[in-house]
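Only a single protein chain was left out; the remaining protein chains are all shown in position.
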Amino acid sequence: MLAFVLRRAGATLLLLLALSLLVFGLLYLAPGDVARNLLGTRNVTPEALAQIRARYHLDDPFLQQYWRWLTHAVTGDFGTSIRTGRPIGPLMLEKTGITAATAGLAFLLSVLVGVPAGIATAVRRGRWLDRVLVTVSVVGVSAPGFAIGLLLLYVFALGLGWFPIYGTGEGFLDSLWHLALPAVALALGLGAFVVKLTRAAVIRELDQDYVTFARGRGLSEGATLRIVLRNAAIPIVTSLGLMVAYLFGGTVLIEVTFALPGLGSLMEESVLFKDIPVVQALTLAVAFVVSAAAFLVDLSYLLIDPRVRARAVRR
Amino acid sequence: MTSDGSAAAGDGPMAAVDGSTAAMVAAPMLAVRDLRVASASGTIVAGLDLTVAPGETVAIVGESGSGKSMTVKALTGLLPEGVRATGRMELPGRAELAQGSSGLSGRAGLVEGRSGQAGRAAPTEEPAGPSEPTGRSRHAGSSGHVGSSGHVGSSGHVGSSGHVGSSGHAGSSGHAGPFGHAGPAGRSGREIDLAAQGTIWRDVRGSRIALLLQDPFTSLSPVHRCGEQIGWAISGRGRAERVARLLAEVGLPADVAEKYPFQLSGGMRQRVAIAAGLAADPDLLIADEPTTALDVTTQHEVLELIAGLQRERDMGLILITHDLRLARSRADRIMVMYAGRLVEEGPTALVMDAPAHPYTARLAACDPPITHRLPVLPTIPGSVPQPSSVGAECAFAARCAFAVDACRMAEPALAEVAEGHRAACLRPETAGLPVDVPPSPAETVPPPPAVAVPLPPAATVSSSPAETVPSSPAETVSPSPEHSGRGREAAASLFHAGEDQGIPASPLLSVEGLAKTFPGSAVPALDGVDLTIAAGETVAVVGESGSGKTTLARCVVGLERADTGRIDFHGTATGARRVQIVFQDPYSALNPGLTVGTSLAEALRAAGRPKSEVGELLELVGLPAAYARRRPRALSGGERQRVAIARALAPRADLLVCDESVSALDVSVQAQVLNLLADLRRRLGLTLLFITHDLAVARQIADRVYVMHHGRVVETGPVDSVLGAPAHEYTQRLLASIPAAD
Partner (left out) sequence: MSPRPDSTANGRSRRIPVVAIVSAALLAFVAICALAQEIIAPKALEQDIYLGVVGGGVDGHLFGTDQLGRDILQLSLAGARSALAGPVVVAVGSMLIGFFLGTYAGYRGGIVDMLAGRYADLLLALPAVLLAIVVAGLVGRGYWVTVVVLIVLFSPSDVRLVRGAVIEQAPRPYIESARVLGIRPSRIMFRHIAPNIVPIVVANLLLNVAFALVALSSLSYLGLGVPPGAPDWGRQLADGRQLLGDNPLAAVVPGVLIILTATAVNLLGDWLSDLLDRRVVAR
């Protein structure tokens, strides 16, 4: 069991290491002189460039530079933002709250609505409720969050005035009120995704022989559904892990749309400004969160799938 | 929704039944009238009456497309979406049965009172002998009784008797459940409209009827413990004890309750499934091919278990099977279905020994015997039609040697041929007659002249065991030379054993010490296998799943690489001309996107032969050359397998490996393909390596046989000695597990 966990953790770390190399390579990927890139869009003198080269050890071999960056990054030291001149660690930390709150809210919303809706559509496969919900979920999957966000903003904030147009609010309830629209905009696509995956998973299980057998020996539909859900939990949890990645892609656009000062906005600004150290740090952070989510999903199989558990114990 | 016109079958036989005073009659516990099943694309089951008495075993036998599986799904309200049933099903309460079925079968008045499980004179315990049918016939002809039982019961039997029948059962709550849905039948008896959906089935499934499925590997939830799964159908306290008792009943240790299905073998899983099915104490168990997915030794155990449970519980049993031999060994009555129609029903002994429908007779004949080899297997020409494509005619007429014009004018009704024995045939007397047309491998189509030639006498295989059984059959390999037909002389001369005892002087293929372990597997798939095949010989490798027989075949054709050991081809051929293979599943044997002609042409081109031989190849396997333009989906299973054989023949390879090549086919089609292979062997001098789990098939086709078990060859020798006088304990066990033919 412990070996299983360690092996999965090892694989995750290896993946992160590879990703960090990729992320660090971004600096060199950008066309033009590295030092100039590090200075962003400012006009610079040759002296300033030389200063940058020295400060970032740009004349060292690539791997040495990478190693220095990585060992610092592990301790939370991602360097200094070119655009703001502030250390990146604290900069990211202070913006994490908003992003975490929005993304968490969206995640919660989409799971709490999406999973039951997916189950309902699967059980009523082919009926009108299924068709309507499936079509709606296709719209949800298709619609980009920012387009939905703008429409929501127009209707509920500008038109009806039920929600604030921008800002993050003070205190829990006020924050909730401010983050409601962004979270809904983010959750719509996510929730539709959850509906689709849940529906597919439950339908696949409903078609299994064990369901026929359960019914054939007199179990009620409710009891049968409980068995089905227990089995469908495995693919559903897997898809929830995938959603974390999806969530971070959407956050950038939503935060820009609603002018929320979170990590997404920071990312957008840094990319446009070519503030490469910040982009590196943010990308690495996202990779870390996504990999951690995948790791947690792997571990959750131990809980929900006895076959995985048995294999883990045997090894 | 059927009209209230009751089944036509009722009254005729009744007089006879009423007149007789046979000792035991059990009133039916299940009576189905005029069951019809249809989907958007047409009829699936076209009218069926069915009765089962407590303790009785009724086998429904049919090939694929006969509608037998849809029948049981309809009886449990589990039809897939888009498939609808009509008809009525009556389930008299146990109480009514117990009170004296006299109330039910009114006029008969000779039914012994039966209370619950007491006073069992289980029909299953009685041999199905000639003296028996009188008793049996009552079930058969009793649909008429049942027709009236609903009305009788509705006025007569209500009230206190509700629990009498089920007093012996701990889980009787199901019976006491909401009978408010019940129609006019009264409190404990039920009449169910088979077209109904939803809640009405809740009171039927589990406590009245339980359904056991074919595949134990998929019929249990993979993520729940076995004990939990058994317990689902048990409500109230004492669940754990009940589960433990059920496990003991099916012969499993108590700790199985804590195990997950994936930790158990197939046989154990099927036992768990049986325990789960019995948890709500059903009166009737419907077992849909319950042992088809299991190995033969396990099959036997599971069938014994079901029979024992049935006796103890006085349970009715409907056994759905494609296997006539199995039906004969287990059933009191047999119902034969063909293309969605019931063509014959009656007591087992009558149906098997004096069949009244040519289909039954032919089907039984197609089943290869295990005890001896037939020169040519009887077959039924053509293949089973779609139930929906059958018009106003006898569904079997197109394949029947005795069909007359009248057979093609209207669908024959079931008619009584003996007490309780009915057949839907205008000429039931023909069923016992031999078919004089010699079956050829090309029956599906106008046979090409080359194939229709009667077989030369030399080809008849009639080796007397005494001749070929040496003192130690397990060791000796001495293929009998009498199998050589035309063009076999050269091969026959090779059959003189060399100095190295048991190995032909000049083998075509020799395998030595072959071993393979698949990555991640603890046990080896092959564990030092030696095998030789002489040119022109047919060698069968038999064994159960996991014996390594398929891995051996795959290594021989090069699809798998062995870890150690040698595979030597002694012929001059190389590449594709050395060895070809025909697989099991006809449905994925051909590329669905290519026409038959394209597939064959490609095989020819790869072997450096001209494309023009496609027609010849098709005719060689008994298909018209025009089939080249067809796509696989327009072909039946048997036809696809013929094309697969033709493709394998294209390079004219020295050795043809058949990996369970007839196992997925219906019995009648299997016989056709086996005959084809035997014929090809004679005509082309083919050397065959035949992998099969079916000893009877091995007996029909092979000269020598290797028995494999756990990756090793445990016994080898001429087929007659190995299967006639097995030396190894495992071979003996395999043979003993096969349902006896008589």
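Residue numbering begins at 1 within each chain, and the chains themselves are lettered A and B in the order written.
Here is the rule we go by: a contact is a pair of C-beta atoms (placed from the backbone, for glycine too) under 8 Å apart; a residue touches a chain by one contact, two chains touch by 3 or more.
Note that the coordinates shown come from a computational prediction; the quantities given were computed from them, not determined experimentally.
Asker: Return the single residue from B:72, B:555 or B:576 that touches the missing chain.
Answerer: B:576
Asker: Among A:252, A:266, A:297 or A:312, choose the residue that contacts the chain missing from this document, as touch is defined above.
Answerer: Only one of A:252, A:266, A:297 or A:312 touches the chain omitted from view, namely A:252.
Asker: Taking the full complex into account, find the residue in A:139, A:176 or A:310 that is in contact with the omitted chain.
Answerer: Missing-chain contact among the listed residues: A:139.
Asker: Mind listing the chain B residues that contact the chain we can't see here?
Answerer: Contacting residues on chain B, toward the hidden partner: 39-40, 81-82, 557-559, 575-576, 579-585, 588-594, 599, 602-603, 606-607, 632-633, 644, 647-648, 650-651.
Asker: What chain A residues would touch the chain not displayed?
Answerer: Residues of chain A in touch with the missing chain: 15, 18-19, 22, 26, 29-31, 37, 126-128, 131-132, 135, 138-139, 141-144, 146-148, 150-151, 153-154, 158, 245-250, 252-253, 256-257, 267-268, 271-272, 274, 276, 279, 283, 286-287, 290-291, 294.
The rule is simple: only the chains that are shown with their structure count from here on.
Asker: Could you please state the distance in Å, as a whole number, between where the Cα atoms of chain A are centred and where those of chain B are centred?
Answerer: Those two chain centres are 53 Å apart.
Asker: Where on chain B is chain A touching in the complex?
Answerer: Interface residues on the chain B side: 76, 78, 81, 174, 202, 204-207, 210-213, 215, 218-224, 232-233, 260, 262-263, 273, 276-277, 279-280, 282, 286.
Asker: Using the touch rule from the top, collect the residues of chain A that touch chain B in their complex.
Answerer: For this pair, the touching residues of chain A are 125-126, 208-210, 212-220, 223, 227, 230-231, 234, 304-307, 310.
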